[in-house]
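Every protein chain except one is present and positioned as in the full complex.
To keep things simple, chains are lettered A, B and C as they appear, and every chain counts its residues starting from 1.
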Amino acid sequence: MKSAGITLIGLFLAANAFAAPIDAPATQPPVLPIPQNLVAKDKPGDSGGAVVLTWTDPVSLPAGADIEVLRAEPPAYDLQPIDHVAAGAGTYTDTSAKNGVAYRYGLRSSLATTDSTGAVSVAAATSAPVVSEPVSSHDNWFKVERTNSFIASVLFVIIVLGSIQVARSGKEIFIRRIAGLNAIDEAIGRATEIGKKVMYIPGIQSMDDIQTVASVAILGHVARSTARYGTDLEVPNKDPLTFASAREVVRASYLEEGRPDLFREEMVNYVTYDQFAFTAAVSAKMTREKPAAIFLVGYFFAESLILAETGQSTGAIQIAGQADPTQLPFFVATCDYTLIGEELYAASAYLSREPVLLGSIRGQDIAKGILILIAIAGILLASVHLVDISSWIRTK
Amino acid sequence: MSHLPPIGVWIAAFLTLSALSFLYKDNPFFRFAESLFAGVSLGYYVGITLDQTLVPNLIEPMQQDFGKHWDLLVPGLLGVLLYMRYFPRIGWVSRYALAIYVTYYIGLDFTRRLHGEAMPQIARVIVALPGPNPLAFVFVVGVLSVLVYFFFSMEQGPVTRRISRLGIWFLMISFGAAFGFTVMGRVALLIGRLNFLILDWIYPILGI
Amino acid sequence: MSFDFGRVALVLCFAIVPIIGIFLGLNAPGLRSRGPILVGVVAGIVPILAMYIPKGFVSGPEGMGPRLDNWLIILAGFALLLGIVNVLQNNFKKIGRRESGWFFSVVLLTGLFVTGGFGVYGALSGVGIGFNPDGSPTPFKYMTDWFFQPLQSTIFALLAFFMASAAFRAFRARNVEATILLIAAGLVMLGRVPILEFLAVPFPFFHAAAASGSQALGKLTEWIMDVPNGAAQSGIIIGAALGAASMAIRVILGIERGYLGLGKGE
Partner (left out) sequence: MRAFLERLLRLDRRWIFLFVLLSVAIPIVIPLGLPVTTTESTRKAFEFIEAMKPGDTVLISFDYGPSSAPENDPMAEAVMRQCAIRKLRFIVIALYPLGGLNLASNAVAKVVAEYPDLKYGVDYVNLGYKDGASAVMRRMGDDIAGAFPTDEAGTPLAQIPMMKGIASLRQVQLVFTVATGIIGEWWITQVHPQVGTPIIIGPTAVSAPKYYAFLNSGQLEGMLGGMKGAAEYEKLMRAAHPEMERFYGSTRDFTATKGMDGQTVMHTVVLLFILLGNLAFFLTQKRAVR
């Protein structure tokens, strides 16, 4: 019953549109052909609000003509133009649909010209539109075009959590030597010998950056060592959230090593919020106090050069680490050891030898191995022109 | 003297010269400029955060239609919680806000890492060899050797050691390239400042 | 929709649970760490789910994902201002004790209160912080244009000088790796700007040779940037992406909780 009613309305509409073409010029130019095979469907795999139209262009569409898209809403079903699509597109997505509303879409050819002032005038009479079945948009449960990245994410989570589980069950996990991390104890040992402090700068970013989170974890280990050896530690901060985290971490480390007596609040201090003022204050401190070891681990920007160069000129052992490559050249040139890229994330596992963390490093490596194998296999397959699997991996 | 630059230009020129004076040595002018900058930049944060984020996204929606936007009280409350760490006895309540802030942004980061970085980049490596460009394999070798360098949980044999050494060399080339680009970036900043001093300040004074 | 599931779920997780957690935590110290971690798990998972589940209550315009995005924009605003309390504390202390350099603390606070005051006035009065209705700049904008901008630019411009001095003092071809770095840096610096043409300015005889040499160097630089540099960058990006993603899993699931000041003991 209902559909018959709507069809009737549609017919009525089509007749109406024919009777009163929109913006019809005074003289009657030739009538344009109408598009064929119009199908309107809910856009799959989205949050709703979108309807996809597909059609075939009329064969004898004159040059310069395009396709006008119209839409009608219940209950009046009065077709209104909503957009123009270039000839040859054959598809259009209406992203302004409301979920659950049964729209009808219309298409017709239109030929408009733009004069030099930018005003648009219609050059040929538009034909009566072809009208679709009613269609409504709705939301879906899964974003189909992201299947590949979904599978990859799920696999990755499984691999990482699985490796953590394996590590927890007591399986020994090998981890290769990372020179920069081995040097941490050497640096702190030297500081203890000559009786000077260790300075740790956790970058200048806030805790929303994962490199800062990694750096704060490394700080925990450094603080445990300084607590053990009874060496003085100083952690100047630029970001207040990082400062709060760093102080808690250092306090916890001293507690764990059973040396709460050695912990002083001023060890972790807040300098200022301004990047350069921070840099100036910290490098002045380096020159005055000449720390024996300086750690520059975290996310650094332009200040890396000044901090690292000043540290080098004071003769400190310097260990730097950053995952983002932009400042690495300066660290490589001026520091004794540099953690490059992913090494930063592996550091907390390497230092603590905690099974959970080692397991996740193992998981990361397995994922990396799989990616390398996929890449090699993909290159081989593509080289013999069998199949191009890169399109399976490309994300949308 | 109608060609004299406006007062704002004089202020800016004075502050520019004060900041540059650091190059000769640390001096009160520089410290003045630096302290003023620290203060003004914080004040700028206050103004811009209030005017552009907190008022239009938090205060105005609740004023206009509280029934629709009452849930914005939640981020407001969490925001206030962040400041609770200044009260040592109940400082731990700020952990709630901190945990939400950190894990949300790290969750967002997760969506970028696999979907936006690892997968498109590995897809790019998969090309037919030998391609139209005879040197295309250099790219593939580079990516894979750098990845091998980043293997942590595997003992390096004679082969993998050589591959990862090659990876380091690729890394060094890119660090060198980054250094070359950085020179350009830093010099650009100085050019900008000297342009201001010469074109906007000195030339008008001289009437050029 | 009368019952807005996304909103109710979010309010439950990020308001009701924390409030209950705070009250219970007053007497049970163990909950002071477990509560935040639990809430954090949800906050971390929502943006990931929103990427794959287009269902309205998750990622529709009013769903959990977009609503949480909105909330975090506001929370980020609060976080940005967090430093101010610290700065005020430190500087008032300095002035109170007449520590050395206290005068500069006065300068700092003056800058903060004047600029911030204009900003607060602009935001609350509705005039804004850009231009007045008549097109003239607001006081806040005046401060920004003539105090803030030149200072920030100049202080960063100092880096050009430090860079040159570092080039002279720090960049040494100590070993194979450093040598590769230096050669690549040198080639890129030659190829990005017309150095040969500059050097040939006084010698008209060499102009043509310099131009073609410059072209060739430019091509070589492009190749270095595209191929060896591009490959190394891709390698770093893929490796770091996996490292960061695995770290993200640990942080979201509360396995790595150091950032909250919680050691492994708790």
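To be clear about the criterion, a residue touches a chain if its C-beta (ideal position, glycine included) is under 8 Å from a C-beta of that chain, and two chains touch if they have at least 3 such contacts.
From a predicted model like this one, the values you see are computed outputs, not experimental measurements.
Trainee: Tell me which residue among C:47, C:116 or C:239 touches the hidden chain in the full complex.
Mentor: Hidden-chain contact among the options goes to C:47.
Trainee: Using the touch definition from the top, which of B:111, B:145 or B:164 touches the missing chain?
Mentor: Within the whole complex, the residue contacting the unshown chain is B:111.
Trainee: From the listed residues C:7, C:32, C:55 or C:141, report the one that touches the chain absent from this view.
Mentor: In the complete complex, the chain left out is touched by residue C:141.
Trainee: If the hidden chain were put back, which of C:5, C:113, C:161 or C:206 would touch it?
Mentor: Hidden-chain contact among the options goes to C:161.
Trainee: Identify the residues of chain B touching the omitted chain, counting contacts across the whole complex.
Mentor: 23-24, 41, 44-45, 48-49, 52-53, 56-57, 60-61, 104-105, 108-109, 111-113, 115-117, 120-121, 123-124, 139, 174, 177-178, 181-195, 198-199
Trainee: Just the residue numbers, please: which parts of chain A touch the chain that's not shown?
Mentor: 47, 83, 95-96, 114, 118, 209, 301-302, 324-326, 395-396
Trainee: Need a quick check: the contact residues on chain C for the chain that isn't drawn.
Mentor: Counting only chain C, the missing chain is touched by 47, 51, 59, 61, 65-66, 69-70, 72-77, 80, 126, 128, 130-131, 141, 144-145, 148-150, 152-153, 155-156, 160-161, 163-165, 167-169, 171-173, 182, 185-186, 189-190, 192-195, 197-199, 201, 211, 214-215, 218, 222, 225-226, 229-230, 233-234, 237.
In the analysis below, only the chains that are shown with their structure count from here on.
Trainee: Contact counts by the stated rule: is the higher one at A-C or B-C?
Mentor: Output for the comparison: B-C.
Trainee: Chain C: which residues touch two or more other chains?
Mentor: Within chain C, residues 48, 51, 76, 79, 82-85, 87, 155-156, 158-159, 163, 171, 177-178, 181, 185, 232-233, 236, 238-240, 242-245, 248-249, 251, 259-261 contact more than one other chain.
Trainee: Where does chain A touch two or more other chains at once, residue-wise?
Mentor: Residues 146, 153, 156, 207-208, 210, 213, 241, 244-245, 272-273, 276, 302, 325, 329-330, 332-333, 340-342, 346, 361, 364, 368, 371 of chain A touch two or more partner chains.
Trainee: Across the complex, what residues on chain C touch chain A?
Mentor: 48, 51-56, 59-61, 63, 76, 79, 82-87, 90, 155-156, 158-159, 162-163, 165-166, 169-172, 177-178, 181, 185, 232-233, 236, 238-240, 242-251, 255-256, 258-265
Trainee: In the complex formed with chain A, which residues of chain B make contact?
Mentor: Listed in rising order, the residues are 26, 34-35, 37-38, 41-42, 45, 82, 85, 94, 98, 101-102, 105-106, 109-110, 114-116, 118-120, 122-130, 140, 143-144, 147-148, 150-156, 171-172, 174-176, 178-179, 182, 186.
Trainee: In their shared complex, at which residues does chain A touch chain B?
Mentor: So the residues of chain A touching chain B come out as 146, 148-149, 152-153, 156, 173-176, 178, 207-210, 213, 241, 244-245, 272-274, 276-277, 280, 284, 302, 325-326, 328-330, 332-333, 340-343, 346, 350, 358, 361-362, 364-365, 368-369, 371-372, 374-376, 378-379, 382-383, 385, 388-391, 393-395.
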